[in-house]
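Note that one protein chain of the assembly has been removed; the remaining protein chains are unaltered in position.
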Amino acid sequence: MLFLQTLVNGLALGGLYALAAVGFSLVFGVLGIVNLTHGIFLVAGSYGALLLWEHLGIDPILSIPPVAIVLFGVGYVYQRTIIHWAVSRASLVASLVVTFGVAMIIRNLLQLWFGPDIRTITPSYSFSSVTFFDLRIDLVRLIALGMSLVVLLLLTALLRHTHFGRSIRATAQQPLAASLCGLDVERLYAKTFGLGAALAGASGAIIGIVQPFSPATEAGWTLNAFIVVVLGGIGSPAGALLGGVLLGLINTLTAQYIAPSMTNAAMFLVLVAMLLFRPHGLLGNAMGESR
Amino acid sequence: MSVVLQGTGVTKIFGGLTAMAEVDFTLEEGGIYGLIGPNGAGKSTLFNLITGYYPLTSGDIAFGGRSLGTMATYRRNQIGIARAFQISKPFPALTVLENVTVGAMFGGHGRGSASDIARHAIRTAGLEDVAHRHAQELTVGTLRKLEIARAIATGPKLLLADEPCAGLNPSETVEMVACLRSVREQGTTIWLVEHDMRAVTQVCERIFVIDAGRKVAEGTPDEVVNDPHVISAYLGEPAESILA
Partner (left out) sequence: MTATPRKLFLAFIVVLLAIGAVLPGYVSPYHTRVVMGFFMFAGLASAWNILGGFSGYWSFGHAAFFGMGAFGAAKISTALGAAAGSPAAMILPVAGATLIVAVFAALIAYPILRLRGIFFAIAMLGVSQVVTELVNNVSWIGGGVGVFMPSPVPAGTRPEVFYYYIFGALLLLIILVTYAIRRSKIGYGLLAIREDEDTAKMLGVPTEHYKIASFVLSGVLVGILGAVYGYSLGYMSTGSVLRLDIGLNMIVFCIIGGIGTIWGPVLGTAIMLFITQVLLSGFLDIHLMITGGIVVLMILLMPSGVLGFFNAKRWIRFRERAR
């Protein structure tokens, strides 16, 4: 029973990890950029939901659309300016350093604005839980898992069935060919980056009701996103879900059966092992060549 | 004159496709040889067989009287077969001198210190003026010379050059021809694949013509361009119009 409970907790956590990583994965797959600003976008989403909840009483779940829209704009402008300049003047590796620098700046700004303390969002249903046979799960976790799956499904539909989605997939595979086919690749990059930021914000709003957050938690989320991508493969919602669930299971199983303090070590051990033995993810690569 | 490279009955079959059939060739020390043929004739295949990139199906290639058999590519490089690629791959953030020094230090079995060898190679290739420039600042023509300089810095007895003049403008072509001549004067035998007939006929002493994996002609530039087999198989039109 304990094992089953651990599995259920792991799955619920995995849904969150998947959503938290999918935007990072998309940007990595399409632009080839490891966006170290991803975690801070996510935390900014949490703070956005916190503001809306504290001042206007808007439920965090309902705050997903406004938070996502704002972050889409931020991501779009960010790619068209700083990221674009860094890639065109220096290199893709330089973009890694630039996004790291920007993450430091935003983290500092959030600290100045909200203070360095750990915050939580507690809507009325925060302390309820659902019992299913003998398995217990917090209502917020269930809602968070549900919302994560909804967003991932919406994203899948977007990538599969819209012109924008098809353009994204085409560009991920062959940027040059896509531009020769008349796609405005630069604009598409900006939109993809905006979409990645919006997804980070949406997951931040959801994560806000489940886990405590502070500006300093951003680094952890960026690293988690990286591990999810390595586990599941780059650039697809399905890969993110697979990687997220695996990471969630590794996390809860380690906490339960080894030691709660060893979860990060276990996650990184799996990361290093994966990089060495299956560098293209468990399913191979869903989109484009790995960089 | 001793024989540097000798191929006897060189044959390569990929699956059911015969890419190279019973080709014989003999290269003597200190010569400049050409290899021409239409696209897909097997020029690259032949170079890949000599450097050991592909194994032979049958026949034999001997270097300096010694059969190469199944010797690995890097070993062939060490015993003196160097290849300059058409698409040059310099170390972009290093200077020309540093690029060539790497070749001299690691491929090198030449005499003297690596920096002496590198400076010598740079002089031979005519790169003195840009020795302290970074490779990423160079033009295509200069990069091609750098590729040659780095290859000869490894001290090869034989240099296989893949279309060293492709994409160069006429004055760069003239410089490249001069560069190849001075490499030869240092005692390195050169075999080059080239589409630029003007360059081939100017620089080469002897030319091999292959078509569809077979050698169709061999001889001096004059003999080759007037050979009826070559005209029909390769040129497809009178030689005068090619050379015009």
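Points to keep in mind about this one:
Each chain carries a letter (A and B) given by its place in the written order, and its residues are counted from 1.
Operating definition for what follows: a residue touches a chain if its C-beta (ideal position, glycine included) is under 8 Å from a C-beta of that chain, and two chains touch if they have at least 3 such contacts.
These numbers come from a predicted model, not from an experiment.
Among the chains on display, the ones the left-out chain touches in the entire complex are A, B. Within the whole complex, the absent chain has one touching residue among A:L4, A:C181 or A:L269, and that is A:L269. When the whole complex is considered, the residue among A:L62, A:L109, A:V130 or A:L154 that touches the unshown chain is A:L109. The chain omitted from view is touched by exactly one of B:E98, B:E172 or B:E205, namely B:E98. For chain A, the residues touching the chain absent from view are 34, 82, 85-86, 89-91, 93-94, 96-98, 100-105, 107-109, 111-112, 219, 223, 226, 230, 259, 261-262, 264-265, 268-269, 271-272, 275-276, 279, 291.
Interface residues of chain B facing the missing partner chain: 74, 77-78, 89-94, 98, 101-103, 105-107, 114, 132-134, 150, 154.
Operating definition for what follows: only the chains that are shown with their structure count from here on.
Rounded to whole angstrom, the centroid-to-centroid distance between chain A and chain B, based on C-alpha atoms, equals 52 Å.
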